[in-house]
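Below is one structure, written out as structure tokens; the observations come after it.
With one protein chain withheld, the remaining protein chains of the complex are depicted in position.
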Amino acid sequence: MSSDMDDILQIFFQECDEQLQELERGLSALSDGESEHETVNAVFRAVHSIKGGAASFGLDNLVRFAHVFENSLDGLRSGRFAPTHDVVKVFLKAMDVLSDLVNEARGGATVDSARVAESHAELADISGTGGNQNASQAATTEDVIPADFSPVPMDFEPVPTDFEPVPFDFDFGEEEATPAAASLLVTFRPHDALYERGDDARNILIGLTDLARECDGEIQTTCDRSALPPLTDLLPDKSYLSWQVVLPPAVSEDSANAVFDWVSEDCDFSIVREGAEAAAPQEPPAEQPEPAEVVAVMPPVEDHEAPPPAPAPSVAHPIQILSPLPAPATPDAHPGPSPAGSAASSTANGAAQTAARKPEQASIRVDLHRIDDLMDLVGELVIAQAAIESLSRRTDAAGQHELVQSISSMQSLTRDIQDAVMAVRAQPVRAVFQRMQRVVREASSMTHKDIVLTLEGEDTEVDRTLVEKLTDPLTHMLRNAVDHGIESPEARIAAGKPAEGHIVLSAEHRSGRILITIKDDGAGINRQRVFETAVKRGVIPADAVLSDEEINNLIFMPGFSTAAQVSNLSGRGVGMDVVKQAIQSLGGRISISSVPGKGTTFGFSLPLTLAILDGMLISASGSTMVIPISSVIETMIVNQSDVYALPDGSNVISIRGDCMPLIPLATVLKLSNSSTPDSLDASVILVVENESGARAALIVDEIRDQTQVVIKSIESNYRQIFGVSAATILGDGSVSLILDVSALVASAIGHIDIKPSNIRAELAA
Amino acid sequence: MTEQTELKEATDTKIVKMIVFAIGVQEYCIPILSVREIRGFEKTTTLPFAPPYVCGAINLRGIILTVVDLAVYLNVPPQTDNPRRVVVIVESKNGVVCGLLVDRVIDMADINLNDVQAVSEDGSCLGGLVLVDNRMIGLLRLETVVGQLVTDTISE
């Protein structure tokens, strides 16, 4: 049972994440000036939903805050105030707090109560004070109010007993305190409307029976059939009957009243203590001319089908006493929305505690049609497999031919299935992108800058593992853009720019990869300062001659920071080199372009998946290895006359005028002891390129094949190997290494150029 | 006997069931609970810059792991033509899986850790010696072997 609750709690947290995303999306839309009712409703619903779920689990902190938030949003929803810039700002801040409270409930860091209180006060302010200021306006702007939610003036009487709004939950505490001597006389006569609502007089009788049983008593019921017309005139939808019920003395008026709470509009009723003056019964059923039969309530008939059409069935089956009645429902001691106390919520509390310790279950939501596509393909696969099986038993030549054909169609099927599975795992980058709004918001408030982050291409899909791993690098890049990219408002105005800075985070698919760009309209990279800092830090020698691009890349060097003072923000732990490492470990490349005074654009080009790679199978010194096709520019046979031997024993090759290092793969990887052979003539080379466009030529023994390989980690059970990024398993089950072209090229370049060399190598890496 | 030992194991945690194998003429043991399976020695894929004791990588149902030649690791002359050489697939406490190439698996033994005599300081791959039926058996510290396998960096 508690594990069930754990599961539901997990669902709740997943849902919180979704709702928070929804909230973020809605609030961004509002801050962009959109004021669609559906957007406001969606925002409201998101908070409302979190509150509802949280209440079920007794997550009090979360409930309290969500409640205030919801109230404020209700003010927006009902048009009491408009989503001005300031209002949305308060909501965004509250969203961050709410998100942290969710995280806290999940077992994350405790949220600073001062922050919660601050946001709480702001919310109360806009819905309270702010609302009052606009109160007079509200009347005049009624046309703005969404029709659905306008506070329609109610004709209804207020609920008769406000201590107990739920007809099904009774508080019996009071009646013990005031035991009454006389029986309680209840008379009631349902209107047609009661039956039209799917209710039934029997339900009221059962309610009263339950009351009696709570005090170990019974009820005496009299049915008044005097209004019943002849059968021929009887309309099944009409209400003709009324009842008189005598309850034991222990039953209080209030609890009896509560039974009628929900039906008070649709039913004439009176509740009188016997012997006391009849308190003006709305209908006097006691004045019935015909002596009433004494009947009593029947217990719930569990097997009845649809609710009886009005009272007619009640006539057909005279009600009679049946005992024992089914076990009474335990009265709930906490009828109101108080989250604590009930059995369910205390279990839930327990669940919340245990779940905090349990690791979160990873799950994704997938469009049904994607699963259907996959199912279809698997169906085809089963057929293809059967065909191959039967063909394999044939020995004739034609059979052989068909077998080959079948296998090739199976291959394409496998590829389709692979794509379909990838599609299942694909997720839009939206979730990560939207998280960046908060990053920018917090960073800009910390640096006192006014910055707007625009998201583009949030629907671009990538493998989910990649989506998750993008969060940290992007967070860092955006903090950096806020901190170092965008200038202070004063500096911007002085430069003739709007005070408000702008950052665009976008994603798009480009030739089988995903390209993520972070573009700011700041001052651009100050190359002079970058260079000076790098020299000061000893990253490069003072006489280094570097291209603009190389200087840009310096910011990714370990331990580099251009900020005159390490700010609160970027000083937080990691440097840009960590970003670069993270992106590279995802098989990505970083590009930078920066225009002084105009801004900087960072580009991350990443593979769509971390699982599969298009590779070229090569062999070197007896080992079969894989080179990612994306980094292979061309393959060719060496002409000895293009090779130039350097004094240190290494070689460079000129390919159409471009000089690049020649890398004897087996030797570099220490797979063969022999050094480079004297003549390289007729060797096979692969021209490869790293992220920054630096090239090298790899000497291999032969090129075997071109294939897709599944990437397997080698580090999880071993360690990092220079020149190797991962491994894969070939068709024969053997392990093959996937080469890290960047590292190979970098080390080769480092080899040849000695001077500003190591940086150049590092830069290239 | 097994029933008894199981009972004992439940009450006295000092008794650990070990798998005993031979490297050259010496016997070593590791806790049976760390053993995942035992398989024949098969061709491995050579890894660049690997320490001499790493034979190479193998594919264990989709997981890539390395095989450690314990003879080389323990400085015992390896018996390359021994057909009884097997790979004991083990999993360390922190989840690293690797294969240990041993000359042959001998048997199982219940080792009382109280009987183990220390022979070298902490950090060594040998946790001590224990006498079972007059055979000297070395306790191999799996975590040390795996730790070295995972962190040793041999630069180019």
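When the chains are written out, they are named A and B in that same order, and each has its own residue count from 1.
Please note the rule applied: a residue touches a chain if its C-beta (ideal position, glycine included) is under 8 Å from a C-beta of that chain, and two chains touch if they have at least 3 such contacts.
Rule of thumb we're sticking to: contacts and distances are computed from a predicted model.
*Asks:* Just by its UniProt name, which of "Response regulator", "NADH-quinone oxidoreductase subunit K", "RNA polymerase sigma factor" or "Branched-chain amino acid ABC transporter permease" is the chain not shown in this complex?
*Replies:* "Response regulator"
*Asks:* Would you mind listing the shown chains in contact with the chain that isn't displayed?
*Replies:* So, spelled out: the chain left out of view touches A.
*Asks:* Which listed residue (A:L23, A:V40, A:A55 or A:C215) would be found touching the missing chain in the intact complex?
*Replies:* A:A55
*Asks:* Looking at the whole complex, which of A:R80, A:R202 or A:K712 touches the chain that is not displayed?
*Replies:* A:R202
*Asks:* For the chain that's not shown, point to the residue among A:I8, A:L228 or A:V535 touching it.
*Replies:* A:I8
*Asks:* Write the list of chain A residues that the hidden chain touches.
*Replies:* The list for chain A reads 1, 4-5, 7-9, 11-12, 14-15, 41-42, 44-45, 48-49, 51-53, 55-56, 58, 148, 151-152, 154, 156, 158-159, 162, 165-169, 195-200, 202-203, 206-207, 210, 262, 265, 299-310, 326, 329-330, 332, 334-337, 339, 342-345, 348.
Assume only the chains that are shown with their structure count from here on.
*Asks:* Give, as an integer number of Å, the spacing between the C-alpha centres of chain B and chain A.
*Replies:* Taking the average C-alpha coordinate of chain A and of chain B, the gap between them is 45 Å.
*Asks:* Enumerate the contact residues on chain A facing chain B in the complex.
*Replies:* For chain A paired with chain B, touching residues are 622-623, 668-671, 712-714, 716-724, 727, 729, 733-737, 747.
*Asks:* Note which residues of chain B are touching chain A in the complex, please.
*Replies:* 43-50, 56-59, 62-66, 96-98, 149-153, 155-156
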